[in-house]
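Omission of a single protein chain aside, the complex is shown with its protein chains in their original locations.
Labels for the chains are A and B, by order of writing; each one numbers its residues from 1.
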Amino acid sequence: MYVAVKGGEKAIENAHQRLAERRRGDRAQPELSVVQIEQQMPFAVARVMTEGSICDPTLAALAIKQAGGDLVEAIFLLRAYRTTLSRFCSSLPLDTTAMQVNRRISAIYKDLPGGQRLGPTFDYSHRLLDFSLMAAADDSWAQGPAPVGADEARAEAADPETLSRVLQILEREDLIVTEQDDGAAPADITRDPPSFPCNRSARLQSLVRGDEGFLLALGYSTQRGYGRNHPFAGEIRVGEVEVLIAPEELGFAVSIGDIEVTECELVNGFTHGADEDARFTRGYGLTFGYAERKAMSMALVDRALQADDYDEERSSPAQQEEFVLAHCDNVEAAGFVSHLKLPHYVDFQSELELLRKLRTAGAPQEIPA
Amino acid sequence: MQNPTPRQHWMSILARAPRAQLCALYRPEPDTEFELIRAPETGLTQVRARSGGTGAQFNLGDMTLTRCVVRSPAGHLGYAFVAGRDRQQARLAAELDALLQESARQTQLLSDIIEPLARQQSAARSARDAEADSTKVDFFTLVRGED
Partner (left out) sequence: MSSDTLIRGFDDSVHDSQQCFRQILRAMSEPGTQVQLCSPATPEGLAPASFALCQTLLDSDTRLWLSPEFDRPGIERNLRFHCGLSLTGQREEAHFALARQGELQTLEGFGRGSPEYPETGMTLLLEVSLEGPRSSHCLTLSGPGIDGERQIYVSGLTGPVLDELLNRQDSFPQGIDLMLIDQHQLICIPRTTRVSSCLSTAATEVR
């Protein structure tokens, strides 16, 4: 039971002032600008856009600034802002095959058509703190020599090819289950809350918005044996895709711009259909911005949640659809945890009194169920 | 987009042209009065994707989108749908879309505005491709000497 409390206005106002000061830090230091955050914290921006569910780097950077770098709070801010905008339309489905890739790797084929590009990556870095970054305005990288091979690459890039999908190599030999387009309109959990069991489209939408840490842990749990599904990173791509919409009043499709996305396709352990040949299965992850860990975690959990499709026993947390989807949203989770800070004075008083009564009555001290 | 019509092409170029570039290349003539059919307005479009990249559709999330519709003195409706929240960019793009539909002006506007923008955008794209290509990698599989 909740009981309204009054008062505290002055204290609340001052608390907000203290928060603003805390966010600003030492005023002797220059203030961070939103564009600096947008440009120099791309991974934080990507996470806030993906889980905040608006692809707009500037808004995400603003949210991060306002939240003082608390990303879950920033995601909350972006979700709240989202509700103030009307939705004009839905885009045509992104064509990630036509992505202009900044990064494209595969862990299943060494020499794949079009080749692998590492792009900007933390992989192969030594995870040693780079103290040269502590020097103010370090821009030595900008004057450094061009990376070896950049010139040849520039010449090659004159005619950028569309990179075919790695998993299509397996599809062509019928060695992997294919993704079927049943033509159905996708579910939209922002309009119709999912009811369980829900379909793949509602699941994927929930997972995109899901907390990276939660999904990472669940994905990891499948690797450690809790719902094992034998994943291989079939293909990971990071790059720009064109967004097309087809407004009714125009009668044709228009391109509204490009957005950066990260895509992960997993190849997973095969099915043993009774009357079918064995095939690899697959998990899919897609995010706004460059968010590789999230895309991989999403793909792992997407595959784990397909347990029913392949008659696998749902024995582990990552395979429990309702458990995963109902708890993966960090705005909902943080909200409900945070509400414990709201006044529960009356609630607590009644508990307290009950406890005192039990003590004084000298009766057997059984805790009521 | 594959095989865009001329109009789809210029709309896609305008959608990617930041306001500063549009302002630098396009100055509306003072006597050109556009009627504002739909004032510049920022909202969202749901971004859809496909499971596995090619399968059934799902909703990935929203992105910001600004739209505007004007009518030129010659009676053409100019539309703009541009990613982001820049209303002025949408307004200028809508005006240009209307003017580009006038056959008398089209050639001039294409060569003065659309083509320079297209060249810049394609150069930026090639530069990004080149950067990515500089990280093209050939892995070698080493034979493990266990036998």
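Rule of thumb we're sticking to: a contact is a pair of C-beta atoms (placed from the backbone, for glycine too) under 8 Å apart; a residue touches a chain by one contact, two chains touch by 3 or more.
None of the values given here were measured: they were computed from a predicted structure.
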Ask   = Out of A:Arg87, A:His230 or A:Arg314, which is the one that touches the chain we can't see?
value = A:Arg87
Key: Selected from B:Met1, B:Leu25 or B:Leu77 as touching the chain missing from the view   = B:Leu77
Key: Hidden partner interface residues of chain B, rising order   = 35-39, 41, 69, 71, 77
Key: chain A residues that touch the omitted chain in the full complex   = 86-89, 191, 248-249
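Criterion: only the chains that are shown with their structure count from here on.
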Remark   = chain A to chain B, mean C-alpha position gap in Å, rounds to 26
Query = Given the complex with chain B, which residues does chain A contribute to the contact?
reply = 49-50, 53-56, 58-59, 82, 85-94, 96-97, 100-104, 110-111, 115-120, 147-150, 153-154, 156-158, 160, 165, 167, 178-190, 200-202, 204-205, 208-209, 239-240, 242-245, 247, 249-250, 252-259, 261, 263, 265, 282, 284, 286, 288
Ask   = Contact residues on chain B for chain A in the complex?
value = 1, 4-5, 7-8, 11-12, 15-16, 42-65, 67, 79, 81-85, 125-139, 141
